[in-house]
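Encoded as structure tokens, here's the structure I'll be asking about.
Of the protein chains in this complex, all but one are displayed in their positions.
Entry: chain A
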């Protein structure tokens, strides 16, 4: 696109500039000599060639077909700030090893032969029907497997109820019924033989190293025992070094339950895991995370970057630690066949709500929390009274409104990691029982101390606003209850609770309120974080008038993460992205953008500009902040850059109201 070639007139800030490069250089991954074709046919050809003892590394490989989606073709990559030519971050790429793989080959084919009959024994007839030959994989060629998965996967996060949640969670709107927080129930009648189970877009499993199922997102984990055993067999290969991943995970794809997965793994072995960063083919990726005796697996065809999926498994593990502490490992030392499902009784909803937040809550990949917008004085009043309790032996005192922090303080030297904030708020919000009455529950903060329980006093002031007081003392309930009574009376007296309600109605930053004129931005600081004006008075009507427009220069949305504060702020959704589907797509685009910005050591200053048929996406990373912005796909680049500068100034101007600033000694 010619308009993208230059942005000379605009600069993002004094210390940074875009050095535009036309990125119409051919980024077609198929031309990448290092890429590997992991389409099913290719894999099987590989396996054949392996068994023939040829040299697989000489075989021609090309990358997966997904890369050539129209969206990808339209991608425009511009420029690193330091003047380097922008490199397309082709994550879907693995490098070949030069060294001889013959031993490995022999090993894997032997293993494959040995286990093929055993491993599949538990699987359905359907699977066997697809593989007429006894060796399991030879008959798998062709599209029968793909037909089952391609096309109409069940993507829960597109389901209606799920979308309500996205809506509710992203927007500051008036509070609706609390039921929205209850994610959809798992489909207990499903098992790995059901078509619907196989079509799910994103599976999560937790299992033990002996293959005992611990958690499955869909279906009853007990009915999935056969599948778990399969995964376990695979993982044990991983552990035995056939995939020698130092980081203890590997990603594979071109997956079909479960034989294709197995084939893919075998394929990976040949390329030596420690060099395999990401292997994808077809629609599926499989990510493993091994944590001592506990294995976590994600099987997904959502196109999310590998770093994101790995991060999600880390969070899932963290959530489990929050419920049980890491001392659960000891149960496995005593009895390797230990069945952990009992220990997690009643927590399905905690996991499913976390998994659901992977598709709407930016905290899950930004590793930052977000604050409810509040006048500085209001937040300070809340912070002061919380600080009081922290001085009286409370380790952490956290006041939250849904997933947004109102204020939090910690006792000296203690610090709270944003991931712990996420896991804690997910735990509390997803468990309906906390709303019924004040509670006192053991919980573990995985980033604070994964080995020990803390005790959490939980109390809801109203449907959305809740207080968490964490302590190390199991006898502290009545003390904490007294603290809460004091906190509550102060919050009421100083109108914090009513301000919280108001903020939820008013919402956060709106791109429509962004002024492109430098003078007015600083001048008008209304309670609505934007320009005083008609928009603030009658948002409903005005937004209608803005329909299809969004903010200046076609700005539709932005997300700003302060690196020092570990906090982010994201704008309200403007009308061009008012559908939940669009919001989710934008979320995914950000997520992808985020990991592409983070997966290469390009130094702290980076910018990216991408245009596709959905948006122009702009990302700007400095040592201080990360800004992600989405524009109309027809937005002019120079203007978009200018607008990002304005957004940055705007955020700076209202930072007292949107962030929790140095209220207490944090040092994360």
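Just so it is clear, contacts are C-beta pairs under 8 Å (C-beta built on N, C-alpha and C of every residue); 3 or more make two chains touch, one makes a residue touch a chain; residues count from 1.
Simple rule for what comes next: contacts and distances are computed from a predicted model.
Visitor: So one subunit is absent here. Using its UniProt record, which name fits best from "3-methyl-2-oxobutanoate dehydrogenase (2-methylpropanoyl-transferring)", "Translation machinery-associated protein 22", "Ras-related protein RABF2b" or "Adrenal ferredoxin"?
Guide: Answer from the UniProt record of the missing subunit chain: "Ras-related protein RABF2b".
Visitor: Which of A:323, A:355 or A:408 touches the chain that is not shown?
Guide: Hidden-chain contact among the options goes to A:323.
Visitor: Out of A:344, A:416 or A:445, which touches the unshown chain?
Guide: The one listed residue touching the chain not shown is A:344.
Visitor: Among A:474, A:489 or A:579, which residue is in contact with the omitted chain in the full complex?
Guide: Touches the omitted chain: A:474.
Visitor: For the chain left out of this view, which of A:434, A:466 or A:659 touches it?
Guide: Only one listed residue reaches the unshown chain, and that is A:434.
Visitor: Residues on chain A that touch the omitted chain in the whole complex?
Guide: Those residues of chain A that touch the unshown chain are 323-324, 342-347, 349, 427, 431-434, 436-443, 453, 456, 474-475, 477, 481.
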